[in-house]
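Every protein chain of the complex appears in place save one, which is left out.
And now, subunit A:
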Amino acid sequence: MSLHDQENFIKEIYPFDKLSKNEIATVIKNIDIAYYPKENILISPKQISNSFFIIIKGEVNEYNNDELTFVYHEQDTFDADSLIYHKTESTFSVAKDLICYELKKEIFLQLMQENKKFGKFFLKSLSQRLETLKNNEYGSDISSFMFAKVSDLYTHKACIVNPLMSIEEAVKKSMSQNTSTIIVKREKEYGVVTDSILKRELLFSKKRLDSPIVDIAKFPFVCVKKDDFLFSVLLTIVKHGIKRVGVMENGEVIGLLKQADILSYFSNHSHIIAMKITKATSIEELKYASTDMNKTIKLLYSKSLKTEYIAQMVAELNTKIYEKLFSFILPEALQKQCTLLVMGSEGRDEQIIKTDQDNALVISNTEKAETFYPYMKIFTEHLISFGFPKCEGNIMVSNPYWCKTESAFEKQIDQWLIASDIESYMNFAIFFDSKSVAGDARLFTSLENKLFEKVINKDVFMAYFANATLSFKTPIGIFSSLEDMIDIKKGGIFAIVHGVRSLSLENGIKENRTIERIKALAKKEILEKELAFELIEVYGLLSRLRLQVHIEKLNEGQSINNLIDVSKLSKIRRDMLKDSFVIVNKFKKFISHHFHLDNLN
């Protein structure tokens, strides 16, 4: 008993969980509980505290020059920096009546020295700390790899026949089902007839074609359960020296799994869907492959694959679909006379769960745009049936506004540049994020070059364009009332994407992905290395959280939006989110300074 409860409270707080039993005991021996009513100042540049604070209950705001920069809650701790460096630029003030532990400064610093893991956490920069938290939360890739289950995999259809069917009939049936494996069901057990068994029995043992299939079947057919772990299936296959196993559900075989499927899963699991797309010979088949996409995304997500890679994988698969559909719909002669663009988030390879389609067609000046209208109308209809949601703003090839000749687009760009309404800025932004996915890509390259030329020395336009970065407030203060929902796109992602887009447009950067753009900007020394690194971390993290939200909504059958319920997040994720918004704000300030936005607002 005794101080057990205090111990438990503190041990749960990262990185106090890294402390040994003795070290925790030291903490307990040197800790007091303090109470501060609202509006008390705990730490300020003039008055550095001699304690490290751990919140038991209440809320504390951190201000930097009167600007709210952070909100601390239950289980949050502060402020290591001022203890380590003996100075601070921040003021910590109580926002809601505070009950907290106060750990003596000497003890805190002593623990930092004694316990490297504990100490390191507080010495790290914000982005490094974010990474530590992230690793703590998501673990390494390998572990989740091992937890994949049979049901995560595409299983082949099984051709199941009754034992008395003739060999000839059974083979015919299997061929009609496009499989070479025949499964024989004899009462409650299963046997198998493979190609090699057929060869042996028919060619060498001269078995008659009209004898019952059960005579040549091999019993038992090794089966696994639908919810078995994949790696244990792999072990089964190796152990029995077999090439395929049956997949069972409720005692019935429901499909087959081949050795190659499992091996390729552990190397590259999206090949199945890619194969389906490539093999598709009709729009129907293409649609089938396309609707499988969300399953693949969930799988990749569950394996903790980096969100950036999932996005790239999805973008590649989608490109394959566009290409194929394009070739099915457009007459061959016309295919070379235009190029299909995907724009906005798809153009940046950043749309994972389909939320919107933005696309356009750039047509060679030698052709008439009208010729393409009927095909593009069909194109959009099919995309919608494939599960690409209709664009509410009608930014789709079926809309003549987005289906134009090269010179018409050039005029359009000029109009966007002189118009001063939000819609024109956003159209310009979406178009800037374009990527050619089918047809003659050169048609877009020349347009893109002109686009960069046109914005040179257009400082006023660039300022208004970049100004959208500040459209939404960063939800730093929202953590004060935990029931609130945060729009993760408005709150963070949009500011990063648009700020980076503005800088890229200004500096002729042709990369289309936000992360690649940030790297290119850092290389050109437009962004400081540290800020670039932080932005990449934060962008990755916010994208992952957004994907998580999307997948949850998908699983619950709700419509997709970007709202995160902060109260449902784990403490670590909440911390990561809070740290992220601090960096988003830092970036907004940079953009504001860079484009002289103070002159506008």
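Here is the rule we use: a contact is a pair of C-beta atoms (placed from the backbone, for glycine too) under 8 Å apart; a residue touches a chain by one contact, two chains touch by 3 or more; residues count from 1.
Operating definition for what follows: contacts and distances are computed from a predicted model.
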item	value
Protein name, per the UniProt record, of whichever chain is missing from view ("ABC transporter permease", "Iron complex outermembrane recepter protein", "Cytochrome c-type biogenesis protein CcmE" or "DNA polymerase III epsilon subunit (EC)")	"DNA polymerase III epsilon subunit (EC)"
Which of A:I56, A:I283, A:I384 or A:A463 contacts the chain that the document leaves out	A:I56
Residue numbers in subunit A that touch the chain omitted from display	1-6, 8-9, 28-37, 56-57, 97, 99, 101-102, 104
